[in-house]
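With one protein chain withheld, the remaining protein chains of the complex are depicted in position.
Just so it is clear, A, B, C and D label the chains in written order, and each chain counts residues from 1 on its own.
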Amino acid sequence: MELAIYILALPLLSFLILGLVGKNLSHKVAGILGTLSLMVCTVIAYSVAVTYFGAGRSEDGLFPTLMPYNYTWLPLGGNLSIDMGVLIDPISVMMLVVITTVSLMVHIYSLGYMKGEKGFQRYYAFLSLFTFSMLGLVVATNIFQMYVFWELVGVSSYLLIGFYYTKPAAIAASKKAFIVTRFADLFFLIGILIYGYYTQDFSFTINESILLSASAVLPLALGLMFVGGAGKSAMFPLHIWLPDAMEGPTPVSALIHAATMVVAGVYLVARMFPLFVGYAPETLSMIAYVGAFTALYAAVVACVQTDIKRVLAFSTISQIAFMMVALGVCTSTDPHKGGLGYMASMFHLFTHAMFKGLLFLGAGAIIHAVHSNEKEHMGGLRKYMPITHITFLVACLAIAGIPPFSGFFSKDEILTACYDYSVIMGMFMSIVAALTAFYMFRLYYLIFWGKSLYEEQLNSYNSGIIKEKPHKPHEAPICMTAPLVILATITCFAGFIPFGEFISSNGHAYEIHLRTEVAISSILFAIAGIVIATIMYKSGESKLTKAINQSCKGFIKAAYRRFYMDELWMFITKKIIFNCISRPIAWFDKKVIDGSMDMLATITQRLADFVRPMQSGNIQSYSVWFLSGTLALVLILLYLM
Amino acid sequence: MNYLEFLLMRPEISLLSIFVIIFLFDLMATGRYRRIFHGIVCLLMLAHTYICMTGSAEEITLFGGMYYNNPMLSFMKAMLTCGSILVILQANRWLRSASTYYKQGEFYILMLSTLIGMYFMLSARHFLLLFIGIELASLPLACLVAFDKYRHHSAEAGIKYILSSMFSSAVMLYGISFLYGSCGTLYFSDMATILSGSPIHIFALVMFFAGLGFKISLVPFHLWTADSYQGAPTVVTAYLSVISKGAAVFTLFIVLTKVFANMIVEWQAIIYILTIASITIANLFAIKQHDIKRFMAFSSISQAGYIMLAVINGTAHGMTAMVFYILVYIVANLAVFGVIESIEHQCTDGVKREDFNGFYRSNPRLAFLMTLALFSLAGIPPFAGFFSKFFVFMSAFDAGFMILVFIALINTVISLYYYLLIVKAMFINQNDNPIKPIKCDLFTRISLTFCLLGIVFLGICSFVYINIDKLSF
Amino acid sequence: MEHYTSIIIFSVLSLLMIAAAIAAVTSSKIMRATTYLLFVLFGTAGLYFSMFYTFLGATQITVYAGGIVVLFVFVILLIGKGSIDVTHTSKLRYMAGVLASMSGLAITLYIIKTTHFIADKLDPNGVSMRTLGKTIMGTDKYNFVLTFEVLSILLLACMVGAILIARKK
Amino acid sequence: MIIPAEYYLVLSAVLFFIGVFGFFTRRNLVSLLISTELMLNAVDINFAVFNAYCYDHLEGYIFTLFGIGIAAAETAVAIAIIINVYRNMKTIHIKNLRELKD
Partner (left out) sequence: MLVALWMSRGIKQIRTVMVAGSTLLLALSVYLTIDFIAMRNAGITDAQLYTDSWSWYTPLNICYSIGVDGISVAMLLLSSIIVFTGTFASWNMKPLTKEYFLWYTLLSLGVYGFFISTDLFTMFMFYETALIPMYLLIGVWGSGRKEYSAMKLTLMLMGGSAFLLMGILGIYFGSGATTMNIHEIAQMANIPVNIQYIFFPLTFIGFGVLGALFPFHTWSPDGHASAPTAVSMLHAGVLMKLGGYGCFRIAMYLLPQAANELAWIFIILTTISVVYGALSAISQTDLKYINAYSSVSHCGLVLFALLMMTRTACTGAILQMLSHGLMTALFFALIGMIYGRTHTRDIHKMQGLMKIMPFLAVGYVIAGLANLGLPGFSGFIAEMTIFVGAFSVNDTFHRVVTIIACTSIVITAVYILRVVGKILYGKPENKEHLELTDASWHEKFTVICLIISVAGLGILPMWVSNLINSGVANIISNIQP
């Protein structure tokens, strides 16, 4: 367990090295250094996982919660202090594994993807920084440490999104991402403050009596914390940053905006789960509703996007919403009595990380090949990129919830939990699941099937219509395809991991069993989605597609513009905050406050001009003043005193 | 009839002897000897200061209570003398110029006679002696103001000064006559018990105050100040603004506490009003001035207002603060005037603020000194002015005049503004045609060095203040 | 009758003085103004006489009438045509002057009225020269040798100064 | 009948303020000087009256005596300066004496 600290230390070290002296290293050395350190990390993470779960449960049937390190970092007076440490328990170990795995894949992948990019070392430094902060976040021993790393994660995300700092869109996106999450973090912070004040502790394990005494404010505190989580996890309406964040390099999107950082919110809720269930069930339901709405919203929007990364981004939002819903629908800590969602959520987190990472990396490979994000430039790629094609298909099947891919199992558990909560919620989520299948396969077909742009261009080149010889799409190099294959393999088999053995809402082992009716219905829904997608997009855009497009043009347009959420936010920030608050304040400052200070000076000057005639140069008027002054003094003394 | 009592008035007698020596020297000396006249005067004055400072450690009351001297008064006299020496030192260049050379002796004589007048102002314990002292201190000064006979401004300043002075002394005399009428005596010690604050006393007090207020140049008795300061020869302006004013303040303090002790409420009210008026109005005027001497006139009026903050206290504490303030004021103001005097001959039509543009580039030392002096006047630490101002505020605050202190403090900001204007001119403003580098003569240099030392060390070395405090009564 | 002589003399004298004074400050010819001033000064001497201060009266006539007024005449003659005083210039300033001096007068009269002076000591014998001499030359209380000496310095200094200013090179 | 002291005082007050009035309104330096003489003269009367009517010692008397002397000295100096002004500016009118002003 003591090794766990190295998981934190190594990425930090590699960040520092790469950040400080990276410039002097060659690209290769830097990349390998980063990858190697992460590889070691991954190994340690796995060994930690193995030893931890291998050590088995203690007498009370739980996996022990270990804290090999915990230091006071910053005392805050009274009992409060910010501690830094390492917390090992089932979910943190699970997260360690997920993060290191995906991160390692991304590191390896990036060796190929980012080859030759300017700032390669910087890229690896940031990746290491991100990994460090994310790991720090999951092993946090207390909510404040979590917040600390939460912020660091935000910053590294900011830096990575803005990696192409010469691209205006990237700059804007990074700024937006940071500010939106920061805005959410504000609520998180306030939640922490309330929590910390009433419990006099920031740790996750607080004894009952204190909690009871604070029970009045806990719903508020936890609700605020959820807002923070919602910001990171891109819940509606704070989701707006995530699609834009796709401006970053694609591996980064895979790592941060699909697999790891965005689930931080889910992790936060899971971390605070006992409190949520025990003291704030209403908040939990609210989470469920927000999650459900987000899931639907994102799924609908994903159906009409044309940028493949955008589609994936909305898909991510939708999937995370699934996890949130799963957590939200829990009504007790007992997995048998309404606490199933917790496990389901974690399970989905795990599987989703893998297949969504895979999807993004695959998308990256595609983009690498065609140098575009837009679907128009794709189509018919299956011939040129077989490995990518297969792995992408695996991932699509997984996300659509087709057995035996991992997505099926985890999603199935979520749906089960939803049905347990209420049938309406179950149905609702099933429909969203069907939509998921639809849009994923829409994407799939658009990319790999249909007419190949390259061939068209080649034809026109041959017939002399265009001068330039078109660029032929090619399969990615080995260091990019290898991670795809690895992840695809995991995706294929992860579903069979007895997840409930390790993680469940009350810590006791829980055996996953499929509920037949739910499983069947969900498969049917998924297949329906796939079939519709096949009909509509298999070979380019069919007539049906066009007809549908035609019939609900307005809706599609609205969905394409993400239901104008961005515009709304822009309106609020730009028009209201910037133009209506900040500008006037600046004006106020310049004119009124500054003006009033200047006014004092002006008044003084005016007064000076006013008294000036007194000094007329005429000795007689001087004497008049003299005598009048004297007389006035006499009168004042005689009558006013 | 004990005429030996004359001999006991040490400072006066010694000064008088110098007066006589100079008189005779002026009459007799010719050619070669005249050239060392200046040096001789300075040496004599130094010797006199020494005499003044030593040997009068005890209190003396002479001529049936008409004359009184004690160590504090001796100290004040010494202070005034030192100030005069500094002024005389600075006067060297001016006195050697062709238009003044032949009346050098008169300059010393007139100056010394005013100094004698001030001595008697301080030591007088009878209104007649006081009045004669005041007249002795102001009439020859009028001659000094008009000293540059062939300069229009000097003549105009002279006539303005003498007429205002006559007017004010008439008013003051009128007041004194009523004091006499209601008290039957003009001896301070006798009057103190009789004065009670009846209307006629108030009337007399105000009129008397107006007379001294004229010399201190408090608003609204100040209007002559700017014109006279501007027109008078710079040396004389320096003398007027520092020595004459200082003596008047001392006198005022003594009279108020010794004679009008029972009417403290009334005169505090007067000072209250006049202080506010002086500081504020003088500051307002000073902002707009371009002629430096005129500017210094208003600055000195506002400084007078600050001095009044110490006077209003009316105790030994206030006296210490006042004496210390004036001491610091003397060195700082004389430093400024020393600089003005040094550059004056380069400026046609008086020294303007604009003439200082780029002064630092051409004359760093003088500009530096000037800056320190202005900072000291503005009350910026670590220069002496800060300390003196602080003590003055403290003493007024001690007497319970918080609002007064507050107004005065706000005014320091305005005063800082106009002092900084000059600093700005020297350091910041560019000038294609700045004042050429100046080489001061030895005497001026000595004088300025002393001023500099005073500005820097008077505050930091507390023993000066402590010793003054020990002397205070 | 005796009673009334003094009061009549006083009233005549005072009316004369006031009239002369007013004339002195309003007459547009300075020479005339000086003459009126002379009348006032003589009148003052008369007042001193009526208080039995004969020496004082004599001094008044000698110094003032004999010294100062002569100086005035001298300077007026020296200046010649510049000696015309135009009384009315600025109305505003004129009114201010009138107002200030009238209110001053009013206040002074009020003060005089409210104050009760114990005025019963008038000594018809006046002051003997002996007493006067002792007073001026004595060193005790109520003696003024010191002021006398200081006054002499004053006069000396003023003389030096006046000569300095007035003389030509 | 002894004339009451107040009469003298009133007279001197009137003279004094006539002098003041003159000082305020005249336009010629010599006239101003004349006005000042009036004022000083009035003050002298005051001193003499107080001494004569109220008090034994000769303070007021001496004051008057010296006051006359001082007035003479003042006048001498003032006249010297006036002459100097005249010499410089060829006029002794107040209105021409306004080179020094704000």
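Basically, contacts are C-beta pairs under 8 Å (C-beta built on N, C-alpha and C of every residue); 3 or more make two chains touch, one makes a residue touch a chain.
Here the structure is a predicted model, which is why all the values come from computation and not from measurement.
**Q** When the whole complex is taken into account, which chains on show are touched by the absent chain?
**A** A, B
**Q** Which listed residue (A:66, A:111, A:160 or A:189) would be found touching the missing chain in the intact complex?
**A** A:189
**Q** Out of B:42, B:423 or B:451, which residue would touch the omitted chain in the full complex?
**A** B:423
**Q** Hey, which of A:3, A:25, A:80 or A:614 is the one touching the hidden chain?
**A** Of the candidates A:3, A:25, A:80 or A:614, A:80 is in touch with the missing chain.
**Q** For the chain that got dropped from the picture, name the residues of subunit B it touches.
**A** For subunit B, the residues touching the absent chain are 317, 320, 360, 375, 380-382, 386-387, 390-391, 393-394, 397-398, 402, 405-406, 409-410, 412-413, 416-417, 420, 423-424, 427-428, 462, 465-466, 469.
**Q** Write the list of subunit A residues that the hidden chain touches.
**A** Subunit A touches the missing chain through residues 72-78, 80, 82, 144, 147-149, 151-152, 155, 158, 162, 165-166, 168, 170-172, 174-175, 178-179, 182-183, 185-186, 189-190, 193-194, 196-197, 577-578, 581-583, 585-586, 589, 593-594, 597-598, 601.
One rule holds in what follows: only the chains that are shown with their structure count from here on.
**Q** As a quick test, compute the distance in whole Å between the mean CA positions of subunit B and subunit D.
**A** 26
**Q** For subunit A and subunit D, what's the span in angstrom between their mean Cα positions?
**A** Each chain's C-alpha centroid was found; their separation is 96 Å.
**Q** Please report how many Å separate the Cα centroid of subunit C from that of subunit D, as a whole number.
**A** Their C-alpha centroids are separated by 6 Å.
**Q** Quick check: what residues of subunit D touch more than one other chain, meaning two or more?
**A** Each of 9, 16, 19-20, 23-26, 32-33, 50, 54-55, 57, 59, 62, 66, 70, 73-74, 77, 80-82, 84, 95, 97, 99-102 in subunit D touches at least two other chains.
**Q** Where in subunit A do residues touch two or more other chains at once?
**A** In subunit A, 612, 615, 617-621, 623-624, 627-628, 634 touch at least two other chains.
**Q** List the residues on subunit D that touch subunit B in their complex, please.
**A** Where subunit D meets subunit B, its residues are 9, 16, 19, 23, 29, 32-33, 36, 39-40, 42-43, 46-47, 50-51, 54-55, 57, 59-60, 62-63, 66-67, 70, 73-74, 77-78, 80-82, 84-85, 87-89, 97, 99-102.
**Q** Which residues of subunit D touch subunit C in their complex?
**A** Residues in contact with subunit C: 1-11, 13-22, 24-28, 30-31, 33-35, 37-38, 41, 44-45, 48-50, 52-59, 61-62, 64-66, 68-77, 79-84, 86, 90-93, 95.
**Q** Give every residue of subunit D touching subunit A within the complex, in rising order.
**A** Against subunit A, subunit D makes touches at 20, 23-26, 32, 94-95, 97-102.
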